[in-house]
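I have a structure here, written as structure tokens, and I will follow up with some questions on it.
One chain of protein is taken out of this complex; the other chains stay put.
We just call them A, B and C in the order they show up, numbering each chain from 1.
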Amino acid sequence: METRIQKEARPDTMLLNMGPSHPAMHGTFRIMLELEGEKILNAEVEIGYLHRGFEKTCENKTYFNLLPYTDRLNYVSPQINNLGYAMTMEKMLGIEVPERAQQIRVLMSELSRVSDHLTCLAAMAMENGAFTVFLYMMKAREFLWDVIEFTTGSRMTTSYIRIGGVRADLFEGWRDAVKKAVLETRRVLKDVHGLLDKNQIFLNRTRGIGAISKEDALSYGWTGPCLRSTGVLYDVRKAHPYLTYDRLSFDVPLGERGDNYDRYMVRMLEMEQSLRIIEQVAGLITDKRPRAKTEEIEPTEAVRLGRTQKPRQKIRLSPNLEGSEKQRYPEILTADAPVVVPPKEDTYTTMEGLISHFLFFMKGYGIRPPKGDVYFSVEGGNGEVGFYIVSDGTDRPYRLHLRAPCFHIVSAIEQLIKGRFVADVIPTFGSMNMIGGELDR
Amino acid sequence: MLELALSFLVFGLLALVMLFMNSLLGPRKPNPAREKPFECGSPYLQAEIRPVRIPFFLVALLFLLLDVEVVFLFPLALAFRDHGAAGFAAVASYILILALGFVYAWKKGIFDWS
Amino acid sequence: MEKENLIEEIRKRFPDEIESDAETRGDQVLVVRREGLRPVMSGLKDAPFDYAVLLDLTCVDFLASENRFEMVYHLYSMSRNRRLRIKVSLPGETAVVDSLVGLWKNADWLEREVFDMFGVAFIGHPDLRRILMYEGFEGHPLRKSYPWRKEQPRITLKD
Partner (left out) sequence: MSGFDFLTTRFDMAVGWARKFSLFHYPFITACCGMEYMSAACAHFDIDRFGAGLTRFSPRQADLLLVVGTVSHKLAPALRTVYEQMMEPKWVIAFGACAVSGGIYQNYAAVQGIDKIIPVDVYIPGCPPRPEMVLDGLLKLQEKIQNQGQDWRWKKKT
């Protein structure tokens, strides 16, 4: 089947595929180029290679079950999608989340934002030849993911931010783990500033290339770091403050020319701001009540003791995620509506707990918001991540639509690369941070 | 003399082994799909290689010319001091003539494409 | 221009195109007639209201009701930090609505996606083709009538 570019191509030009399986195209993006030598005369973009039917799948899942699907949207900062979905549902149900859960949510989404920018800039730098920057930034990301893993149990697809709060409280030594992660990230940022900021090769590849004006950026519906690189101040955390962002002091870096270098620099400065937020929130979260050290020991410990003498302490039966015990529930989960999974202690010990647990997961029960539609958006790694949910009163969403920020950003790529050279496609595409899961949904 | 022959023998043998090991050992599984060009997994957009525009050809020719010129300068650089002024004069005229050719091509508009 | 009289202002400006307006959970919603969509949108885009950004454009398939598809637009005005939701209901099986490509550039891809997923035709769209699915795919997956797990493989699969 003849594509548009084949029809419009001049006879003496060369047609080239920067196809789906290309290292710089993140595996799911195809650009068909009409080249005259190295100069791009015409470009056609084809997306949809990672269309996994997210919105259709959500229509057949209950509100609680589709939470893991939201991790896999922008899989570079999964917790921000969770946050967007959870807060949209809270807005629809009209419930309030306790103070501590809000602060933990801010901490988690800022950690995700820093790891999002780290991954994006690492990929962009590597595609322009700076492999060392890739290794440094991946190392920094490991420290951030350690904090996320110890809190949520999984490195990336956490499903940690639930409707009505968070899954578990912070783990024992979370404060110095966060301190170490922030220190390591700051050290890597200093190195990368030194490596790339005045690097002549990087400047030649990015300064003035892929530039877009303010009006075009707004007309394409750009949001997030890419829009701020053109100088427009729009950050959902400042425009519509949610969680506890209004009580935290951070500023929003702006670029001037909106080219690749500005997008790179805005992301670098934004990481610095996110680290500032993390430190402030870490200060706000209090650890006044020491965790009640119950007399339980781990099953493995009991086995080891068992061999020599009979273990006196009670063995911890359900090695559940640390911090999700019943006594921590009031601080991390809302009590307004039955939207929260009952604690395991109740479920396994009392009859009511078992019934409420069974009812929560039974078909037709669980979370049933009133009829109607709602739209809410949070500031994601690429821009405004918005969820539009239409509910018809049952326990499954009638329609769930994600406003994917990088869908709008990437739709401008044809205009940005036309007339430029093949080598300019790579930094332009890298600085846009196209994420397949979010783009094709 | 012996070391020279020995080293030639050993390294020559090593080179031969590396050269032909692949064709000797590699399994032969003819696969028609492998003959087609690989363009990132998507069907290629043009089967034939289309003729290239004239300016490319001219620039290529000019490059060839100047490249060969540079090749001659390498041996000269080795023995530059021994030849003294005469050598220098010869090289200067050689480069001057080629520079004239380059300026002529430049003025004929070889570098400004429509 | 405060929130309340903003809606009155808009209604005064477009008396017959706007059917009704509402305020659900803090979001302003306008229901616009299908024919009046383009004038309302271009009116909202510039001058007094300046909704400069088309945040989002999507469609909802109400299989049961007689006008089956409902287009939902989200506009955002940078200067006033206000969001506006505009709904247009399209009758019948083959839904048709005029395109907004002239007003906002991201409407091009968004409308192609809605065409691909729902089969809503946009009048005036430069090249209305599938964007997410592949050519050989029949039907529109996000319609309620399309079965959830009906695969249409592009190459023969070994089962």
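To be clear about the criterion, contacts are C-beta pairs under 8 Å (C-beta built on N, C-alpha and C of every residue); 3 or more make two chains touch, one makes a residue touch a chain.
On a predicted model such as this, the values are computed, not experimentally measured, just so you know.
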Shown chains that the omitted chain touches within the full complex: A, B, C
Full-complex contact with the absent chain, from A:L41, A:M138 or A:A211: A:M138
Identified contact with the non-displayed chain, of A:A9, A:I40 or A:V76: A:V76
Residues of subunit C in contact with the chain not shown: 133-134, 141, 146-155, 157-159
Residues of subunit B in contact with the chain not shown: 24-29, 31, 33-34, 38, 40-43
For subunit A, residues in touch with the removed chain: 19-23, 26-28, 48-53, 56-57, 68-69, 71-72, 75-76, 119, 122, 134-135, 138-139, 141-142, 145, 155-157, 436-437
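The criterion applied here is as follows: only the chains that are shown with their structure count from here on.
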Chain-level touch network, classified as line, ring, star, complete or other: line
Two chains sharing the most contacts, counting C-beta pairs only: A-C
Whole-Å gap separating subunit A and subunit B, where each centre is the average of the chain's CA atoms: 49
Centre-to-centre distance between subunit C and subunit A (centres being mean Cα positions), rounded to whole Å: 26
Two or more partner chains touched - positions in subunit C: none
Partner subunit A, residues of subunit B touching it in the complex: 39-42, 44-46, 50-53, 56
Subunit C partner contacts - residues on subunit A that touch it in the complex: 1, 4, 47-48, 51, 53, 55-57, 59-60, 91-92, 94, 216, 218-221, 223, 232, 234, 239-240, 372-375, 377, 384, 386, 388, 390, 398-399, 401, 403, 407-408, 411-412, 440-441
Subunit A partner contacts - residues on subunit C that touch it in the complex: 24-25, 27, 52-56, 58, 60-61, 72, 74, 78, 81, 83, 85, 104-106, 108-110, 113, 117, 127, 129-135, 141-142, 146, 148
